[in-house]
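First up is the structure itself, then whatever we jot down about it.
The excerpt is restricted to a subset of chains, each kept in its original location.
We call the chains A and B, going by the order they appear; numbering starts again at 1 in every chain.
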Amino acid sequence: MIRAGIVGGTGYTGVELLRLLAGHPEVSLDVITSRSEEGREVADLFPNLRGHVDLRFSQPEIGRLCECETVFFATPNGTAMTMVPQLISAGVRVIDLAADFRLKDPETWEQWYGIPHACPDYLDQAVYGLPETNRDAIRAAQLIANPGCYPTAVQLGFLPLVEAQVVDMDGLIADAKSGVSGAGRKAATGTLLCEASENFNAYAVPGHRHLPEIRQGLELAATRPVGLTFVPHLTPMIRGIHATLYARLSDPDRDLQALYEARYSNEYFVDILPAGSHPETRSVRGSNHCRIAVHQPQPGGVAVVLSVIDNLVKGAAGQAVQNMNIMQGFNESLGLADIALIP
Amino acid sequence: MIRAGIVGGTGYTGVELLRLLAGHPEVSLDVITSRSEEGREVADLFPNLRGHVDLRFSQPEIGRLCECETVFFATPNGTAMTMVPQLISAGVRVIDLAADFRLKDPETWEQWYGIPHACPDYLDQAVYGLPETNRDAIRAAQLIANPGCYPTAVQLGFLPLVEAQVVDMDGLIADAKSGVSGAGRKAATGTLLCEASENFNAYAVPGHRHLPEIRQGLELAATRPVGLTFVPHLTPMIRGIHATLYARLSDPDRDLQALYEARYSNEYFVDILPAGSHPETRSVRGSNHCRIAVHQPQPGGVAVVLSVIDNLVKGAAGQAVQNMNIMQGFNESLGLADIALIP
């Protein structure tokens, strides 16, 4: 039984962490912080937690957080980096669900996030928490940069092609669609029901912060530069990401289905669907699975990969718990057994 | 570990039973039948169950079902009653999620369901499976009539008022709103996304089959006849029932909040919210809880009760598992620990 804390518990990744940790048999949730909701019962803000979580939100205090074995940051970008050095010094394990430690190059980070990095010296020791590529490093890590939601769906979808070097690496295309919860719980006109339902649109086509994160991961896998066009879209639903990936095959005779099944044969949370399938986002709603199908519509030509996750689970809180399980030596799927809700 | 079977596993109550039983630590799911999907893998029809359920749909055969300790019927009305006598004779416990055994009077049943009852002799021994009123009888029962979704939400909401006899029993009003999953998974124009989303309407105002079921339950609690107007509505979402209940108070000074808290103080699955609350259906999405708030907007006057459930869980499959737990002597909440998904 380990003691865990959550910094910034009022957003959607925060409440999802609460849901998962409240049911985790090896975790005692000790602290959950929020500046704006200090003193309020967590279950008053999120009534689904009535009877499951007895905590109140408290001010973030380094002292109390240092009593935890693991601290999760479910804060906006730029917050974790101001507190991480102290927690690391105190021996606490940290899992940051925001972007502060995802990019290895502090200049690239500053360019995309608009502020200087507060502790660039920690970028090297931060481990990118995608277990399917980094499990051993995660096991030994003290600081985890939990991947973004789009980067999780897109990288898991592209990895087999990129690692096997069977596609034209200069012209990868990722057309990704996200449910609205990806935009968070803050009040904003654009994500009101009346603006975002019965509507579909692309956004950030000139450049989205997840582009350098995805490219960094794919380039590591490819061991060479990668040309990527990434277009995110907002789709009128709460949870789910569907990434549709396109790559020109350099080896058109390769059996893609076998390639994908082999790559993920030991990955509990990556499910390669039978040939000809079309994964539905709802098949992973509330679950930590990524489901993938790979197609080759015309002879030779283009590989089309369909990759779905729940952005709040495998794309955020679930993957964070998976990383914690690995770091702590627990069974990797502990506390992550939920079956997706259909319908 | 008991062996369980499901007859009629392709509808929404069927897949919800599968989800709950697949995670139940004391149940081995042995049989799931479907005439139309015979031979097909369950996880092919419901991909959320991939990795959790290995069964294939099979033809319903009494012989195989008799090897189960408990058989659930998730069939259309009128099916269970043709098979129940054989199963009962074989000592199998039966939980019928349809309406076949809910009404005590076979003539009333025939009037509302349009066909003669196939085994009226079994109506007496059937126990109405609302644990909050019938726990002892359920424990001893072999045949459970699992309550309807509206009847669960409406009865749990009205019971404290009716049992305490503090309202005008001749003019009860239940204005109920249901998500579309209440209409089932069969192909039908009226429940297409393009017909039922961005839309709201009442239906069956002249008379709905759940009216006699609710009235029967309330009259038992009141030990007198009850006048009830019940108007169901379809609301554009998948899961959830919200019952708004109105009753004229005959004792306007009664502390309704205390009355409700006392009535349900020992009921794990009924949660009385603090005074002034408005329960949200999403606070019980995927969970077996019923959350209730009670209001008295004007001095004296009218009690307004707000009662929410997930129609597929407390209103169907979850309550069925709760009943099975009681019958088997398991902890009543075993396998029902899921926290509602928010958002």
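What we mean here is this: contacts are C-beta pairs under 8 Å (C-beta built on N, C-alpha and C of every residue); 3 or more make two chains touch, one makes a residue touch a chain.
What you are looking at is a predicted structure, and each value in this text was computed from that prediction instead of being measured.
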Homomeric complex, total chain copies (2 given): 4
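We take it that only the chains that are shown with their structure count from here on.
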Distance between chain centroids, defined by C-alpha means - chain A, chain B (Å): 37
Complex contact set, residues of chain B against chain A: 12, 15, 19, 22-23, 46-52, 181, 185, 198, 238-239, 271, 273, 279-280, 282-287, 289, 291, 312, 337-343
